[in-house]
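Please see the structure below; I have some questions.
Right after this comes chain A.
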Amino acid sequence: MTRTARRIRHTRRTLQVAGAGAAALLALSACSSSDDSSSTTSDSSASGSSDKLSGTVTVFAAASLKESFTTLGEKFEKEHPGTKVTFSFGGSDSLAASITGGAPADVFASASPKTMKIVTDAGDASGTPATFVRNKLEIATLPGNPHKISSLKDLTGSGLKVVLCDKEVPCGAAAEKALDAGRLKLTPVSYEQDVKAALTKVELKEADAAVVYKTDVHAAGDKVEGVEFPESDDAVNDYPIVRLKSAQNTEGAEAFLALVRSAEGQQVLTEAGFLKP
Partner candidate 1 sequence: MTSPTGTSDAAADTLRGGPRRRRRRARTTGGGSGNSGVPLPLLVPALLGLAFLVVPLVALLVRAPWRSLPDLLTSAEVWQALQLSLVCATAATAVSLVIGVPLAWLLARVEFPGRGLVRALVTLPLVLPPVVGGVALLMALGRNGIVGKWLDSWFGITLPFTTAGVVVAEAFVAMPFLVISVEGTLRAADPRFEEAAATLGASRFTAFRRVTLPLIAPGIAAGAVLAWARALGEFGATITFAGNFPGRTQTMPLSVYLALQSDPEAAIALSLVLLAVSVAVLAGLRDRWMTTG
Partner candidate 2 sequence: MTEPHEAASAASAPSAHDAHASEEGLDAHLVVERGTFRLDVALSVAPGEVVALLGPNGAGKTTALRALAGLTPLSGGRLRLDGTALERTPPESRPVGVVFQDYLLFPHLTALDNVAFGPRCQGATKERARARAAEWLDRLGLADHAGAKPRRLSGGQAQRVALARALATRPRLLLLDEPLAALDARTRLEVRSQLRRHLAEFEAVAVLVTHDPLDAMVLADRLVVVEDGRVVQEGAPSDIARRPRTDYIAQLVGLNLYRGEADGHAVRLDAGPPITTTEALSGPVFVAFPPSAVTLYRDRPTGASARNLWRCEVAGLETHGDQIRADLAGELPLAADLTTVAAAELDLHPGAAVWATVKATQTHAYPV
């Protein structure tokens, strides 16, 4: 069960390459397939009047945004009484697959331009996605940094158990870019399937270090210690956000986008470890 679900979640490329068959499969998993309804709702956005907001705003957001977006959602509900923000956090690629498969959502916040492109290519985005934060890699190591890791090069030393994300997932691709930039060669003990799995290995002290996002180190609290490294500047991840064409609540969606990009929103996000765009 879990495996099937995960497979579906990570099938974004299937849509581009394998096309319709897989899309139909995903539509099944997303419970709804109202493709034609998108055209009718797109017009109503033009006549949007922002005086009184109501209803539910549905936000699909990358898993790394969970803590900060939950905080923002609470703020939003407080500022606009009568509204409700519901989130679906998950891997950006599976969220994108759900959206193109017809899942009902108002806003999509992705962890990479690549996954956002799936949605824009499918014509499900309304307008151009905007980068609202950026995320940087950091080395997560054991609390107290017992192995005295201070640079990416230190990870290449023998005897250290290092885990990386698999090259197929964003954090792995970013790590590879950073290693290339530093002309370093690193053989990890494992290529983990996602950033949380990589972090977990360090949290459980099974690995001595992992290359993950700054925000993940931040979220892990004192279970891991973060070590910044200069090569990370060459592998910064942009987080784009966009309102979706199929949005049922366009006013609510726009208001949420505005909150995310406001000073207030940016403060919450930087506190979580994100960089300003």
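Just so we're on the same page, contacts are C-beta pairs under 8 Å (C-beta built on N, C-alpha and C of every residue); 3 or more make two chains touch, one makes a residue touch a chain; residues count from 1.
These made the cut because all candidates are chains of the complex that A comes from, given by their letters.
All figures in this text were calculated on a predicted structure; none of them were measured in a lab.
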Among 1 or 2, touch partner of chain A in the complex: 1
Contacting residues of chain A [partner candidate 1, same complex]: 1-3, 6-7, 10-11, 13-14, 17-18, 21-22, 93, 161, 163, 166, 168-169, 188-193, 197, 200-201, 204-207
